[in-house]
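Read the structure below first, then the notes.
Removed: one protein chain of the complex. Kept in place: all other protein chains.
Per-chain residue numbering starts at 1, and chain names A and B are given in the order in which the chains are listed.
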Amino acid sequence: MDPAQARSAPAATAATIVVRDVECSRGERVLFAPTSFVVAPGAIVWIRGANGQGKTTLLRTLAGLSAPAAGEIVRSGAATAPLYLAHANAVKDDLTVAESLRFLLQLAGRPIDAGAVEDALERFAIASRRNALVRTLSQGQRRRVALARLAAQREPLPWLLDEPFDALDAAGVAILADVIAAHARRGGSVVLTSHLPVPIDDPAPLVVQLHEPAMA
Amino acid sequence: MSGTFAVVVARDLRLAARRRIDAALPIAFFTVAVSLFPLGVGPEPQTLRQIAPGVVWVAALLAAMLSVTQLYATDLADGSLEQMLLVPDARIAIVVAKAVSHWLLTGLPLVVAAPVFGLMFDMSPEAIGALVASLLVGTPVLSLLGNLGAALTLGLRSGAVLLILIIVPLCIPALIFGAGAVAAVDAGQSARGHYSLLGAVLIFTAVLAPLATAAALRIATE
Partner (left out) sequence: MTTANHRWRLYRFASPATFYPLAGKLVPWFAAVAAVLAAWGLWLGMLRAPTDATQGDSYRIIFIHVPAAWMSMLLYVVMAFWAAIGWAFNARLASVVARAIAPTGAMFTFVALWTGALWGKPTWGTWWVWDARLTSELILLFLYGGYLALVSAIDDPRRGDRAGALLAIVGSVNVPIIYFSVVWWNTLHQGASVSVTTAPKMAAVMLQAMLLMTLAFWSYAFAVIFVRARAIALERDNRAAWAGAAVGRTAAQPEATT
């Protein structure tokens, strides 16, 4: 939680998210105390908190799916929406791996060629199952398919990842860590939640801790 | 955002093709429902001919409403809906795409199947023609309103029954004008007034329902 980060924000064209005194609520309950941080280009922000503290709600709010209960979020620099990867994989059981990935990429509005899809699947070592129905995959394999979107994404957009390392085996974790670090080096930013330690040293993640709200 | 529209419709149709039995359920329900009426009312041809337009229309309405929760249910469960809603400025396109998919998978088959049921009820050829025409104009209205209901009741336990309760009153004008058109033709009168009104209802619904549905989706997913 270091608002001083704002002073060192880089060029105006790079995508930046400034979070000021944001609170989120679920129903009538405020989930965490006012939180501020800056998601600067090239940064990895690791949101931590207890179960039910509101990490997922905060990510959804950053993605624009809901409005914060208080405070403001200022987004600048990016022409398109951030890439949001939820806890749920967003891959359809009845589509093949390749079809699912192609649908997600098409939604994001980027032109698709078979090569792009193939490369993304290769990066996450799931290309061998390209024509398998998602229904037949294990949880970890489905996660890889969902994560493959990240490999296809080259622009330095903010990435909002909810428990991305969940369900992955050691090899998968290593691949994902690589992809995230590469994205940060390209000038993109990553905001993620994880209850396990984030295995990335360079750049070192900025930790944002969510706290219990002050008693009413 | 025509790109998003086409992508979503194509995906929905592909998904339906992978689950052909599920996709055929609305038609199966429609068939069963329509067939129940002669069993309940008696096989007298004169009576059946008279109630046929109403019966077919009511069955079409119920079949459309029962299948509409599926529009969003699986997408909500596996997170695809969130991803679709994240596409900037595409909310209306997605909502319209869903309505079109639903119509292609439920409404259009009903329109195609209608002549068969017309024959089962011993309707005259002109009446069957009117039945097909009225369903062709009216089933999109049902899909659009059903879409709104599905968005309002997104993720709720009570699901389809609640949806029917809240949406069916809104479908009553379409039902009246649609079934009325067929009855008019059957009685040898002009159905022009009915068709005009039904068309007006379609235009009104097509313009406003997507806006309301997009708002309902926002309310349901915030």
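Quick note on the criterion: a contact is a pair of C-beta atoms (placed from the backbone, for glycine too) under 8 Å apart; a residue touches a chain by one contact, two chains touch by 3 or more.
Small disclaimer: the values here were computed from a predicted structure and weren't measured.
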Candidate in contact with the missing chain, chosen from A:Ala70, A:Ala114, A:Ala174 or A:Ala204: A:Ala70
Touch criterion as defined above, residue of B:Val168, B:Val182 or B:Leu202 at the omitted chain: B:Val168
Chain not shown, touching residues in chain B: 148, 152-153, 156-158, 162, 165-170, 172-173, 176-177, 180, 183-184, 197, 201, 204, 208, 212, 215-216, 219-220, 222
Where the unshown chain meets chain A, residue by residue: 23, 25-28, 30, 69-70, 213-214, 216
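Here is the rule we go by: only the chains that are shown with their structure count from here on.
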Between chain B and chain A, distance of the C-alpha-averaged centres to the nearest whole Å: 38
Touching residues on chain B, where the partner in the complex is chain A: 3-4, 7, 11, 14-15, 18-19, 74, 77-80, 82-88, 221-222
Chain A - residues contacting chain B, complex: 60, 63-67, 80-81, 84, 86-95, 99, 103-104, 106-109, 133
